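The complex is shown incomplete by one protein chain, all other protein chains being positioned as in the whole.
First chain written, first letter: the chains are A, B and C, and each begins at residue 1.
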Amino acid sequence: MDSEKSYFITAEEAPAPLTATAEGRVRFQEVDAMGIVWHGHYASFFEQGRIAFGDRYGMSYQEFRRQRTPAPIVRYHCDYKRPLPFDSYYTVETCLHWNDAARLDFSYIIRSSGREVCATGYTVQLFTDKDGEICLLLPEWLLSFRRYWQRGDWRQGPWRAMEEA
Amino acid sequence: MDSEKSYFITAEEAPAPLTATAEGRVRFQEVDAMGIVWHGHYASFFEQGRIAFGDRYGMSYQEFRRQRTPAPIVRYHCDYKRPLPFDSYYTVETCLHWNDAARLDFSYIIRSSGREVCATGYTVQLFTDKDGEICLLLPEWLLSFRRYWQRGDWRQGPWRAMEEA
Amino acid sequence: MDSEKSYFITAEEAPAPLTATAEGRVRFQEVDAMGIVWHGHYASFFEQGRIAFGDRYGMSYQEFRRQRTPAPIVRYHCDYKRPLPFDSYYTVETCLHWNDAARLDFSYIIRSSGREVCATGYTVQLFTDKDGEICLLLPEWLLSFRRYWQRGDWRQGPWRAMEEA
Partner (left out) sequence: MDSEKSYFITAEEAPAPLTATAEGRVRFQEVDAMGIVWHGHYASFFEQGRIAFGDRYGMSYQEFRRQRTPAPIVRYHCDYKRPLPFDSYYTVETCLHWNDAARLDFSYIIRSSGREVCATGYTVQLFTDKDGEICLLLPEWLLSFRRYWQRGDWRQGPWRAMEEA
């Protein structure tokens, strides 16, 4: 995929995607016998992206747990463009795309310190109830999250602080 | 994706896919805080699948190295169906699909010991030269490999043994 | 450490150690930029050893969980002798040493397929209660386990089966 293109098609009137950026440095045990990051470790980089996203928008893993709304990944995709060598710095730009359904559509761009695109990808998460069954309705707290997203006013920080105010 | 469907479309007259099966047992450090395999570790399961495939068809990682024909993964995709808990046994059915181009199209089905489909996925590999540039032509040794595939006669074991005989 | 020597000193009259052997094959993502297993992954090999031990003697991780007697590792030690390359086969000989105290003393020997010693090591586990506090008394089910060990009669398989008979 070209990094300009999007993995998700959203309606024209949908709110613009929300983005966050994480930074990392390639660890020694993340590189393979060729001295570059093993392709499987990008899942960990995407995960760092979602963590940074959660930090910024009050949507942390702990929040999902507190709300008892597990959101397992049901689809994972990665396109590799350029290798990342040992000890190099990288950024993960994470982007949540609007979707009316009860799911989370994240896309990712991993760039080297020289701003070259090294990999792009996406994940899809659904929601499950306590028996592991797929939920067709978005959990209440994420409906609230979406209202803030729709209003487009994130200036005062994470939505939860705003909600409480 | 439904496990019946294929990730790759091949021409009707193309030789049937080649398959191999690997077996594994979920390790303790592969499960996450929910007690199920962390989604990123499936890349390791697919890798076990390709290793088993290489064992069966004389197409090992060492062979790629010996032939100086790196075949980096440029696309990785996984669809998750059912979680795999700690210590459970699984199989990885790996399938190489015919493609006239200079690329390797593998698909995978991971099943629990109860034969339920837990995940499916695919990878695409291209070939690079010593400068890391994409090769448009298949390496010589893989052309030979494809001739055997086309002839459909694998009864005597890996193609290399047949080649030498 | 020389592989002949023991990491644990046990009283002369103590029952002989119990042993079990696991087999494995080095995975691609376990080797580092030098093409040999990254030193940190040996913890996973030792873990495979403890799993094989639990299989043989009815002392699985699930049993610890069922009995609500967590046994966290409080000390881990590894001495490296020879590197293990990608795709090589290895064995993990795991040995439980008698100790009168409420702890588990395991030692390990990792050998290449050529039976050369690649690494040796040991772990110490203590028992904790539901608040994470160290228990000074061995859990009841492990006292029973030790009685079988002392009697030295494992011919009929895991101790639990014997207990039930």
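Following the convention adopted for this analysis, a residue touches a chain if its C-beta (ideal position, glycine included) is under 8 Å from a C-beta of that chain, and two chains touch if they have at least 3 such contacts.
Because the structure is a prediction, the values reported are computed rather than measured.
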Touch as defined at the start, partner being the missing chain; which of C:Phe8, C:Tyr80, C:Trp98 or C:Trp141 qualifies?
C:Tyr80
Option touching the unshown chain, where C:Ala14, C:Ala43, C:Ala102 or C:Val117 are the choices
C:Ala43
Residue-wise, where is subunit C in contact with the chain that is not depicted?
34, 39-44, 47, 70, 72-80, 83, 132
In the complete complex, the non-displayed chain touches which residues of subunit A?
27-29, 43-44, 47-48, 51, 60-62, 86-87
Which positions on subunit B touch the chain that was left off?
28-29, 31-35, 38, 40-41, 86
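Convention: only the chains that are shown with their structure count from here on.
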Distance between subunit A and subunit B based on Cα centroids, please, to the nearest Å.
28
CA centre of subunit B versus CA centre of subunit C: separation in Å?
33
Counting in whole Å, what is the centre-to-centre distance of subunit A and subunit C, each centre being its mean C-alpha position?
39
Got the subunit C residues that touch at least 2 other chains?
28-29, 86
